[in-house]
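Working notes for the structure below.
Only a single protein chain was left out; the remaining protein chains are all shown in position.
Moving on to subunit A:
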Amino acid sequence: METVLKVENLYKNIGKRPIIKGISFSVKEGEIFGFLGPNGSGKTTTIKMMVDLIKMDAGNISIMGYNIKEKRERALEYVGAVVESPELYSYLSGYENLAQIARIRGIPKKKIEEAVELVGLTGRIHDKMKKYSLGMKQRLGLAAALLPDPKLLILDEPTNGLDPNGIIELRNILKRLAREYGMAVFVSSHILGEIQQLCDTVAFIENGVITSIESMTAVHETYIYVLETAKSEETYKRLISIEGIGNIHEADNGYTLELKDRKASEVLRDIINAGIEAETFSRHLKELEERYMELIKGGIR
């Protein structure tokens, strides 16, 4: 698959303070790439450099093979982006806001209607944008980014202000665009669940450094389960001896177990057979959070 976005050795100082310290990654056609990190870690600064809102001090960014420094306009032809909040002109209608972009890019009006329909704003598109809720603004921002049929869609915290239905719809839209149209989607977020359910690949960033880039498939292969039971040294020893249990960590009411290469049902049977009183045994829903804590916060606490 073709590489749509390539970021190499990117550096940026603001004043004398280094904000981005040599990050590199690439995003391929049809890939949904999550950019995960705490507030102030450098996510938005990286995005702003990707779309040339701010200049990089060193490094290279190329979109569809075009260097953003040398061929800015050519590179941006392939990009649809919403950077931070989707701020459009509040005194114009939603439709006119999209028409403004269409005029700059030479996009026919028919495409506006398609984008509006895709994001579910058909009934309200001729209202002034100042009457929109935050969720509607997010949808309009997405429509604006999708208008040019971009090869690379960049979304910064896209679920801000969306209700649960909106979040699910957005997720489905993005997955469909990636799978059916081969669009590369770059999503930055500090919300783990959002990244976990949406992305194929996730890059963890902290203090301007990418600590790890992992395939979500690999993350999902490492199952973490919570075993609720009385904690004792004896129980711990018995758990260690059971096949398929990797790392064991103490939790509030028992242990978290990292399972590898065995089915959970088989491991549970061995736990019971080992004489451990299992109150509950459940799959941990926050496996990415565990990984996040390991990478960003220096380990599970």
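Throughout what follows, a residue touches a chain if its C-beta (ideal position, glycine included) is under 8 Å from a C-beta of that chain, and two chains touch if they have at least 3 such contacts; residues count from 1.
Definition applied: contacts and distances are computed from a predicted model.
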Absent chain [UniProt protein name; select from "CDGSH iron-sulfur domain-containing protein", "ABC-2 type transport system permease protein", "4Fe-4S ferredoxin" or "Energy-coupling factor transporter transmembrane protein EcfT"]: "ABC-2 type transport system permease protein"
Of A:Leu10, A:Ile32, A:Ile61 or A:Val79, the one touching the omitted chain in the full complex: A:Val79
Interface residues of subunit A (partner: the chain not displayed): 14, 48, 51-55, 72-77, 79, 81, 83-92, 96, 100-101, 103-106, 144
